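Note that this complex is displayed minus one protein chain, with the remaining chains in position.
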Amino acid sequence: LEEPLIFEIGSTDVTGVDLEDAPAHASRLGGLTREAAIGLPGLAEGEAVRHYTRLSRQNYGIDLGFFPLGSCTMKHNPRLNEKMARLPGFADVHPLQPQDSVQGALELIHSLAEWLKTLTNMPAVAMTPKAGAHGELCGMLAIRAAHEAKGDARAVVLVPESAHGTNPATAAFCGYSVESIPANARGRVDTDALLARLGPDVAAVMITNPNTCGLFEPDLKRIADAVNAAGAYVYCDGANFNAIVGRVRPGDLGVDAMHINLHKTFSTPHGGGGPGSGPVVFSEALAPFAPLPFVVEQEGRFHLVEEESASAEDHGQSFGRLSAFHGQMGMFVRALAYILSHGADGLRQVSEDAVLNANYLLRSLDDLMTAPFGGTGPCMHEALFDDSFLKDTGLTTIDMAKALIDEGFHPMTMYFPLVVHGAMLIEPTETESKARLDQFITAMRAIATAATNGEGERFATAPHYAPRSRLDETRAARQPVLSWQG
Amino acid sequence: LEEPLIFEIGSTDVTGVDLEDAPAHASRLGGLTREAAIGLPGLAEGEAVRHYTRLSRQNYGIDLGFFPLGSCTMKHNPRLNEKMARLPGFADVHPLQPQDSVQGALELIHSLAEWLKTLTNMPAVAMTPKAGAHGELCGMLAIRAAHEAKGDARAVVLVPESAHGTNPATAAFCGYSVESIPANARGRVDTDALLARLGPDVAAVMITNPNTCGLFEPDLKRIADAVNAAGAYVYCDGANFNAIVGRVRPGDLGVDAMHINLHKTFSTPHGGGGPGSGPVVFSEALAPFAPLPFVVEQEGRFHLVEEESASAEDHGQSFGRLSAFHGQMGMFVRALAYILSHGADGLRQVSEDAVLNANYLLRSLDDLMTAPFGGTGPCMHEALFDDSFLKDTGLTTIDMAKALIDEGFHPMTMYFPLVVHGAMLIEPTETESKARLDQFITAMRAIATAATNGEGERFATAPHYAPRSRLDETRAARQPVLSWQG
Amino acid sequence: MRYLPLTPDDRAAMLAKVGAASIDDLFVDVPAGARLAGPIPGLPNHQPEMLVERELTRMAAKNMAAGAYPFFLGAGAYRHHVPASVDHLIQRGEFLTSYTPYQPEIAQGTLQYLFEFQTQVARLLGMEVANASMYDGSTAMTEAIFMARRITKRPKTVISCGVHPQYLRAAETLCHFTGDELVMGVPTICCTPPTEDLADVIAQIDDQTSAVIVQNPDCFGHVADLTELAAACHAKGALLIVVVTEVVSLGLIKSPGEMGADIVVGEGQSLGVGLQFGGPHLGLFACNSKHVRQMPGRLCGETVDADGRRGFVLTLSTREQHIRREKATSNICTNSGLMSLAFSIHMTLLGEKGLRQLAALNHARACETAERVSAIPGVKLLTERFFNEFAVQLPVPARAAVRDMAEMGVLGGVSAERLWPDLPDLANVLLITATETVSPADIDALVRALTEVVSK
Partner (left out) sequence: MRYLPLTPDDRAAMLAKVGAASIDDLFVDVPAGARLAGPIPGLPNHQPEMLVERELTRMAAKNMAAGAYPFFLGAGAYRHHVPASVDHLIQRGEFLTSYTPYQPEIAQGTLQYLFEFQTQVARLLGMEVANASMYDGSTAMTEAIFMARRITKRPKTVISCGVHPQYLRAAETLCHFTGDELVMGVPTICCTPPTEDLADVIAQIDDQTSAVIVQNPDCFGHVADLTELAAACHAKGALLIVVVTEVVSLGLIKSPGEMGADIVVGEGQSLGVGLQFGGPHLGLFACNSKHVRQMPGRLCGETVDADGRRGFVLTLSTREQHIRREKATSNICTNSGLMSLAFSIHMTLLGEKGLRQLAALNHARACETAERVSAIPGVKLLTERFFNEFAVQLPVPARAAVRDMAEMGVLGGVSAERLWPDLPDLANVLLITATETVSPADIDALVRALTEVVSK
């Protein structure tokens, strides 16, 4: 059943709240009263609950089933974490309360920071970035600040062609020019090409490990040493940290900065597109440039270092502030709950199971579907396929994805990474059971078999059993309707 | 998509909880260890969340749409009430804690009791009954105790034929024999027949007002006076209190006892069949026999009167205890939140809107569907139809109900009350908007028109768009499979 | 009014449709003497959500919430850690705001979890069949007495002294009016060991005995082997009814079914439900298949739909009040649907593995607590074989000890006098429960507090 828009069912005369009557008082607005109608419809509480409940049922979430979206780490979101984030002592605290009144909140930030540093074997962490891309920005600004402090302006950032789009976008956003480094035939960065490009104009290399093909970059340490020797820094995109968390410490691989998507590796829910949180760990070289504010512990008391003490030497080289306030507290609480629940042993098991699940999928499908780097050895947390096996079938990656919807699964990531044609990137995560994977394998094999046997014409118009059939995206972009005009 | 049973997907080796290791300790069980396998499957948290989330989606609830189930008062359940009931100060309190440590909980019970007494204009209330039928039992036991105190054993209870099945069941359950009183042509109890039957063997009359035809019993006060004069008591079934709450006080109608379904009138959620809560208000005559325990206020302190002071004269005639502990605290919290939110003015508006909505439905449908008592004047909170208009169509009340499912509505109550043939009892409640009622009217009119025009053959096999088609209830009863045997 | 969607314009249009000049016209059947011109006097008007929240929060804050203090109460209501996912799931609107599943085509969610719940409960209790829940353990026990009478057609029920006294009071209340005869043991400090009490009980069984009721673990925490008692009942044609108030114990000790029970009733609040100041709780009711048609309460059964797909329905409802009226097996209508869901989810999260671990942890904590407490001078352990609850004899009245400990911030147990006010012999007996929620620091706090109050 279709659910109308609130503008079609609500009324500006209806409200779903009751408020005390405002005591009579002379206005202090200086006559700037809003008089024209605004056009905001209201609904009584019951109708509002219905509207959003019914809308929710047109969505697919992890809570409904397998969600193997590559690069997104769609793992189970523990409900304890939701409960903890709603404790009034965390959720109902103002960021500018006196520090004595928020010692527990500061302790939590500090405690999570310590975990992140230990898990990565990195000496410093910036907690304020609000998402992965914001973390990248934080890392790149620290790199710019470090070069600037040395009086060594460098203009170029090297980015492998397999990188997430955010990497070049971020580098450009903070004023760098971006050069692309090709991948080799094994799906890794071409180390020789990269090393050859190093020079006095190169400020940094941005690299993802495990990379966007779901493969570990075995040369990273060697690259990092060379980059550092050339006076540049290594930024590691930590989007895929889940594959190695608890098992490999990026600090041991020589990286200078890496963001950690708390909403991926540490399971704060994606919420239909956010909020995220992207703390950045730093090497000794970059630590002095970390942004304000940050938390320090002194004899059991926690202190939030803000601008007011900007002249103090402990952060004299900080590159400044990234946003108002102190970061995504709600995500910190969830992440710490996740981390304490797993512990060092559990996190190691997380990476092992995530990697095992991906390899199990890879080896259960690579006889039917083409795995471009399947021959190079095990994958990490993602199994990558391409569309070679669809050649001459008339079907595409998108048809495979939409066909999966009809089987009750969320599709894998399509057409990314760009280094292979018609990519299908499958990330199962560690919270999927073998039974669930076997279900998916069965469905996937049936689809792939039908496709290659010429019985897949129905996939071209899939999904058939979803709330909507394929949507006209071209029309949406050509004649944008971005708000209700009725 | 079908959701398997937990026994088909879980494993006795899997658990979705982590526990501290039990410290080594000599067992004090005396060797009575459970050794055989129990057969309880476990699921990791993520899979458990999925199982129940997916199951929930096979249910219809008020949150999804209109739920006009007559006699059940399916109104919106405010979410504030859920939040309040979960405050640790209410939810995480043990019933046997020292009374000084639960003063707030006792205050809440007392406060709700005061509201119920004032709303009904009755001098006493028993809070412990756990549901409507339990409230009936409480009321009838008080009546038995009152007769017993007078040394006046009476054996008969009069129950109108339109009564809920619980009324005769309850009377029988506590040892009375039950006699039925017919309804008159106007859908009310036959007052003359009732008065004629009064006599020294009649202990009580059980009557529902508004009655199960959704009609007010105009003679109730006259009946009550006559019943009392004959040495008997009037038990009023309060299931339909929503029609008059805030507008009419049952104490003004002469009743001696009435239960109040907190899960109906005061909107504690039905939860797929409970829990409920059924406090009983009493007249002066029955008040001394009210059950233990109860709460009294003394100078701002709240005291729970239990058996320990059973010798004290304040409850020397109490008929005893109905259950362990002090009643449905979780429901009390929700009910009080509801009551405080509405207040005296809001509750009056509740009954007015509930009655208006029902009459609006009645008059929007009675040209197409037969309303057996529609000619007698306005209805109260329910609109009653019968199946006369389906004569010769080959369709039945149940077909109408199942056809409604395909229109996205929960069906009305079918085949109750028994005083009309093929009853359809529609209770909209006050939390439905006019737009929602109009939707329902449109659907109902289309169904009724199709049925009477001979275009309703598809209704006989409806629903067609539900998670299941009609289920074989006969098979379930003939060969009961009451637990999983796989 | 935030919950009322009708606008004044809506009301006017609807009154016009109805043909009424005013809302009063719809209440014409109300006699003049009962008509009120305005809101009921003496009551406040509606309030914003924020103020209602503030008022209820104020009341809640006046209570000592168990989780904020060392906590050792049991005696029929047990505090266990409930995983956060349980409460999240039972608040799904489709569960929370649904009705009794009378329309099974759109209630398979409720029906399937009830079927799963029935199976879990039956297995946990060691029985063949369980119903879809009752109000609570105490009312379930009374229903069991009547069910046994329907089966045996005998008038007398013998009840062990170890049954929770409030359960007993509830049964007495009803049996007083129904004429069912109850023969009840009276607990004394010396009678409490279960074997002696069971011998007393066995001695009471005669050919008028419909059933024997025994609680295990009993209200003093005693754990008993009921096999012999079951045999004695069956030899006389009586039924054995076993009451279980702490279902977590069944992860460690033999089930009533394995020991020969005919009917098992229980309180299920330990799993999923919580303390709730006593309600809503969750009544469990199980028996063997041959007696199922005498069982009270709702039952869910498997069947198929018109397309042959497996599905579930409420079944055997010819036992029930809405069909059978005065001939019903019980007047019960509402059950504890949402609580049975909470129980079932918690049980599914535990699984057999988790349940056994949980039970072992409870037992270990209780053993440690018993050892520490009984080492306090003047304190004597009365219960030798127990699960997570035991009785101790204090040198001082237990009621005052409990109150004094509460003032010291320790919720230290339940005084036997609270439950058996008529038995002065038990005035110094304290019932102590230790579940997995008790930390070593909590035990230290209890020992400190108890040491202080007994030395007063």
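Each chain carries a letter (A, B and C) given by its place in the written order, and its residues are counted from 1.
Here is the rule we go by: a contact is a pair of C-beta atoms (placed from the backbone, for glycine too) under 8 Å apart; a residue touches a chain by one contact, two chains touch by 3 or more.
The structure displayed is predicted, hence computed values, not measured ones.
Enquirer: For the chain that is not shown, enumerate the shown chains it touches in the whole assembly.
Expert: Within the full complex, the chain left out of view touches A, B, C.
Enquirer: Of A:Ala337, A:Ala371 or A:Ala448, which one is in contact with the hidden chain?
Expert: In the complete complex, the chain left out is touched by residue A:Ala337.
Enquirer: Considering the whole complex, which of A:Ala193, A:Val296 or A:Leu356 touches the chain not shown?
Expert: Answering carefully, the residue with contact to the hidden chain is A:Leu356.
Enquirer: Quick one: which of A:Ala37, A:Ala185 or A:Ala229 touches the chain that's been left out?
Expert: A:Ala37
Enquirer: Pick out the residues on chain C that sit against the missing chain.
Expert: 2, 48-50, 53-54, 81, 83-84, 88, 91-93, 349, 436-437
Enquirer: Since one chain has been left out of the picture, which residues of chain B touch it in the full complex?
Expert: Counting over the whole complex, chain B touches the hidden chain at residues 11, 13-20, 43-47, 49, 53, 78-80, 82-83.
Going forward, only the chains that are shown with their structure count from here on.
Enquirer: What's the distance between the Cα centroids of chain A and chain B, rounded to whole Å?
Expert: About 48 Å, centre to centre.
Enquirer: With chain centres taken as the means of their Cα atoms, state the distance from chain B to chain C in Å.
Expert: 20
Enquirer: Show the residues in chain C shared as contacts by 2 or more other chains, in ascending order.
Expert: Within chain C, residues 1-5, 46-47, 49, 83, 85, 87-88, 93 contact more than one other chain.
Enquirer: Indicate the residues of chain A shared as contacts by at least two other chains.
Expert: In chain A, residues 18, 44-47, 49, 53, 78-79 touch at least two other chains, as defined above.
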